[in-house]
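Missing here: one protein chain of the complex. Every other protein chain is in place.
Up next is chain A:
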Amino acid sequence: MFVINCPYCGPRDEHEFGYGHEAHIARPTLEQQGTMSDAEWANYLFLRTNTKGVHFERWVHTKGCRRWFNVARHTVTHEILKVYKMGEPKPDISAENLPR
């Protein structure tokens, strides 16, 4: 069990939040959609990095402010390394350069 620091409400218990899976998967633009192959669609819709290590993912504060945000979390230790807002770029954290 972990505590997530909602950027809008502060630290709250995990059970207040909903999980939004992998972050930074860009929805194809209308223009791209017209020419995308089936394989590209599969990549967008289904294929995931499923990282063992630092994973960038979306969470929503369902039982609070109901706003979405991004989290960098280690999938082995469940340690949350960074919470950042939607639209912000992926922070430069990997299993090798973990902030300590």
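Just a few scattered comments:
The working rule: a residue touches a chain if its C-beta (ideal position, glycine included) is under 8 Å from a C-beta of that chain, and two chains touch if they have at least 3 such contacts; residues count from 1.
Basically, contacts and distances are computed from a predicted model.
The protein name that UniProt records for the chain not on display, among "Peptidase M22, glycoprotease YdiC", "Cell division topological specificity factor", "Sarcosine oxidase subunit beta" or "ABC transporter ATP-binding protein", is "Sarcosine oxidase subunit beta".
Although one chain is not displayed, chain A still touches it through residues 1-2, 14-15, 18-19, 21-22, 38-39, 41-43, 45-52, 55, 57, 73, 75-78.
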